[in-house]
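In this view, the complex is presented without one of its protein chains, the others remaining in place.
Right, subunit A next:
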Amino acid sequence: MLEVQQVSKIYEGNVTYRALTNIDLTIADGEFVGIMGPSGSGKTTLLNMIATVDAPTTGSILIGGKDIGKLDNHELAVFRRRELGFVFQDFNLLNTLTVEENIVLPLTLDGTRISEMKQKSREIAGKLGISSIMKKRTYEISGGQAQRTAIARAMIHSPKLLLADEPTGNLDSGAARDVMDLLETINRQQATTMMLVTHDALAASYCHRVVFIKDGRFYTEIHRGDNRQSFFQKIMDTLSLLGGYNHDVPPVRIP
């Protein structure tokens, strides 16, 4: 589904900064992958490049076999609205639109028929439990509801790849758990490939596999077995080894 080949990113500017160095990453169809790493490790840069928002300095990225570096602006836009879905930490809903209008935005841009938009939005809202707030404006809903709306927007066009940047970052623990449960369900039921960037070990423990990067380089990756609880513990251990989080990690106990 996704192939990242030898990608490096260098920011030229007043201070030249090497954000990523020779990253390789492959995500299979239907896989749910988490990217973790300390602040400034290049997680978001990687995500932005996969999201076609930013371009790598060297290396190439293939999504569904297509080299996204070779698409022009127009093709990229169409590609984004048909094949990609985005969920952000601060939701990024458009304030001028209602919840429902925000959800159908990708379809609107694609010129879908109204009846189809209505039907799809009703369907997805039912699944995500936001049918009751469809007519509300973005400032009238809670953070959890906003993130559900954002997920609905990212999902309505059935994208091949769903990208999430700290989707639980602005949510309380209950809402965060709901959102992750939701993503996992979508991944399982619709076999949508997902990539998640997060700081939150609990959120990462919903993934099949977690890739760690540090200072822009691949560090390690761990796979989830059958048990989410032990996977969570493994993630915590790796984080403490990474050195970025030992202050908030309880003493390591290896079972």
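Everything below uses one rule, namely that contacts are C-beta pairs under 8 Å (C-beta built on N, C-alpha and C of every residue); 3 or more make two chains touch, one makes a residue touch a chain; residues count from 1.
Just so it is clear, contacts and distances are computed from a predicted model.
Novice: I notice the complex is incomplete. Of the names "Aminotransferase", "Ger(X)C family spore germination protein", "NADH-quinone oxidoreductase subunit N" or "ABC transporter permease", which is the UniProt protein name for the chain that's not shown?
Specialist: Missing chain, per its UniProt entry: "ABC transporter permease".
Novice: Can you tell me which of A:Leu46, A:Ile61 or A:Met117 touches the chain that was removed from the display?
Specialist: That would be A:Met117, which touches the missing chain.
Novice: So one chain is hidden, and I want to know which residue out of A:Arg18, A:Arg82 or A:Arg217 touches that hidden chain in the complete assembly.
Specialist: Here the residue in touch with the unshown chain is A:Arg82.
Novice: Just one of A:Ile10, A:Leu62 or A:Leu105 touches the chain that is missing; which is it?
Specialist: A:Leu105
Novice: Write the list of subunit A residues that the hidden chain touches.
Specialist: 48, 51-54, 73-74, 77-82, 84, 86, 92, 94-97, 100-101, 104-106, 108-111, 114, 117, 137, 153
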